[in-house]
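Only a single protein chain was left out; the remaining protein chains are all shown in position.
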């Protein structure tokens, strides 16, 4: 197993390298003289020169890249152009917030998708199946922020059960933390729930039609053992893959959801940076988010052998 | 399974395996796809909805009761009425006219993004699949890297660098689509390369462009059409997201996403403002997905490479 992880890590290296190239390349996309843009709209020519000097923009591109990458590898992602704080510090401050939101969203998605996917698969064509299929199709199509507004209207404005916006850190009050994140996490999780449900449904249908499922029934195993032991173990591989893929979309989702619900996480941070075109901050968030996605895929990859003995190294 | 065999009564040996000559599809594949598609009810309804939508946003100037930018300051934040079918916004602009106008922005944006995605993805996919070797390796590593970026985060970075407007946003979305199209086209090419008739054509010295145009593109088309229809749904969602964040379409022009963002700030006073643009997005995306799924069902298993 450790060897497998090592191999995967090694395979991820070139991808990470290209990711760093592309992320650094964002600076090159800035039209005109980046120093002018980066120095801000009302900068004097002196300030522009200072900026250029400070950011080393007079050096050749590959030197700039080398410097940036060298810093990044040591945990230095530069300083914000806006408040001059180290980008890493600001990111680390916000990671727990977004992490909590994302974990809740995935938990909701997966916890709800398992029953809905299984019910859909085992009662194919029933009213339940059709209802779940319909709702999950809608779940992928509805923008999560639109859903968020509807939920705010209902639960915050209408029923008054939940706070509409705001955030309370977990360390301050776990209960309030949960209440504040409930709606955002639900909105964020809906698309994932829909995708995972669809995947579980089709995988379970496929697995329950396999000969081994018939064998398990012929052995006199209880229906739930056939479903939750025999079919589920084989269906879990595609389901986990889809869940892993959701993480990438989750990051996009947090940007909007955090902004809507006033949650001071990475997404909120990123979007504020986009408004002021704070390129180092953007780069920092992009790198962190992408590394998280790659690591998630790595984890999913290493889970396969646990679930599917065929790919387990002998 | 045994029961199935008994049910169909044709249990005299295994089904003839698809593949082989079946792979030679060419123009017939598209015709078959259309025929199978037309037999499905939900996708046909969805396609009808999309056609109607396209028609009404194109004919928006004729249908719209008001200029989408015209302000009726005497009637701000109104709910739906006979005069203003979908109500008005905080500047008294007619929401029905704005939904139609915004629909045009959303759909045109999606088209822009798809064109960019295909313009990058198609040639690179062909290149990687056809020439393999080092070319393939380099293209695929870049594809892997591009696919690791969370789509919206990548779009934010590109928009931040290029400046916030709809064209830049859709350019960014095109870059998000590109690796997905590269993978698909490459996959089709790789599968086809092994086909005897392609190998034969190569061995007798038929030029690559000719093989690509005559054999590979027609075969790549059905799965590509499926992906394009699904990508359209994603494009509309993404455009709405960026415009919602104020990074896409710029005021006073509207798109469904920016209308939602406007509506959100007036959520307390006029909750109906969000309903129509929100439902418009959801229905359009749903229709694109249903059509995409229907198309996927319609292509023969022999070309269902993804």
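Note that the chains take the letters A and B in the order they are written out, and that residue 1 is the start of every chain.
One rule holds in what follows: a residue touches a chain if its C-beta (ideal position, glycine included) is under 8 Å from a C-beta of that chain, and two chains touch if they have at least 3 such contacts.
Everything that follows uses one rule, which is that contacts and distances are computed from a predicted model.
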From "ATP phosphoribosyltransferase", "Peptide ABC transporter ATP-binding protein", "Rieske 2Fe-2S domain-containing protein" or "Glutamate synthase", the hidden chain's UniProt protein name: "Peptide ABC transporter ATP-binding protein"
Residue of A:54, A:85 or A:222 touching the missing chain in the full complex: A:222
Option touching the unshown chain, where A:8, A:52 or A:214 are the choices: A:214
Interface with the undisplayed chain - residues on chain A: 210-212, 214-223, 225, 229-230, 233-234, 307-310
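In this text, only the chains that are shown with their structure count from here on.
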Of chain B, residues touching chain A in the complex: 1, 141-142, 144-146, 148-154, 156-164, 233, 237, 240-241, 244-247, 257, 260, 263-264, 267-268, 271, 274, 278, 281-283, 285-286, 289-290
Chain A residues touching chain B - in the complex, by the definition given at the top: 14-16, 18-19, 21-23, 26-27, 29-31, 137-138, 140-143, 145-146, 149-150, 152-153, 157, 209, 211, 214, 248-253, 255-256, 259-260, 270-271, 273-275, 277-279, 282-283, 285-286, 289-290, 293-294, 297
